[in-house]
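Every protein chain except one is present and positioned as in the full complex.
Up next is chain A:
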Amino acid sequence: MFDWDWAFTLEILPRLLEATLNTLIAAGAGYVIAVFLGLAFALAQRTPFRALTLGVREAVEFIRSTPLVLQIFFVFFVGPQFGVTLSPWTAGMIAIGLHYSAYLSEVYRGGIESVPKGQWEAAAALSLSTRDTYFRIIIPQALPPSLAGMGNYLVGIFKDTPMLSVIGVAELMHTANAIGSENYRYLEPYTMVGIIFLCISLPAAAMVRSFEAWVRRKLGLS
């Protein structure tokens, strides 16, 4: 039934592994953007400036209710009409980073809201500045409850990188497609892609969990 070709598998493996590296870079870069931009979104929603707060909230809502693939197309194909021409890589990183920053901002928001009111009051009673209150008191406590969500989205962003293939980013899916159409064989490349994703996702999820426990211990919270 299956005519799995081991020789072919071995032959394409180096190319797939190289593409895996690209996938990891794409996921990593997108995630770094999302981690920081997401924090900016979360904090912007807490400023006393109503227009900013509402604007950011609407933007986050908008991003969360439209598909990632549309956002990728938008940045890449519509950008040039506004004079912003980006390489597939750059466009892809921006789109995926922006997309996940909307989700991460919600994770942070939940984390910040989980910090008891008394912590804000204790910070105020010491006359700490708003900045010190956030960065030294609130965020360190908002972090541990956010880590599980952050970890899920790290795995999520990794699994979403194949969508970047639609604009030609040479990540794993794109490479598997190319191999398939060059050789008229899709079984081996696609199966290998699945296995590679599995081999990375599962340990990554476990690592996220132990990292979470480590941070809690480090902060003296458990």
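One rule holds for everything that comes next: a residue touches a chain if its C-beta (ideal position, glycine included) is under 8 Å from a C-beta of that chain, and two chains touch if they have at least 3 such contacts; residues count from 1.
Methods note: contacts and distances are computed from a predicted model.
J.: Suppose you had to identify the omitted chain by its UniProt name; would it be "Ectoine/hydroxyectoine ABC transporter ATP-binding protein EhuA", "ABC-type sugar transport system, ATPase component", "2-oxoisovalerate dehydrogenase subunit beta" or "SWIM-type domain-containing protein"?
T.: Of the names offered in "Ectoine/hydroxyectoine ABC transporter ATP-binding protein EhuA", "ABC-type sugar transport system, ATPase component", "2-oxoisovalerate dehydrogenase subunit beta" or "SWIM-type domain-containing protein", the one UniProt assigns to the missing chain is "Ectoine/hydroxyectoine ABC transporter ATP-binding protein EhuA".
J.: For the chain not shown, which residue from A:E11, A:E61 or A:E121 touches it across the whole complex?
T.: Considering the complete complex, A:E121 is the one touching the chain left out.
J.: From the list A:L21, A:A148 or A:L221, pick the residue that touches the absent chain.
T.: A:L221
J.: With the full complex in mind, choose from A:P140, A:G156 or A:G180 the residue touching the hidden chain.
T.: In the complete complex, the chain left out is touched by residue A:P140.
J.: Using the document's contact rule, name the residues of chain A that touch the chain not shown here.
T.: 116, 118-119, 121-122, 124-129, 132, 136-137, 140-141, 219-222
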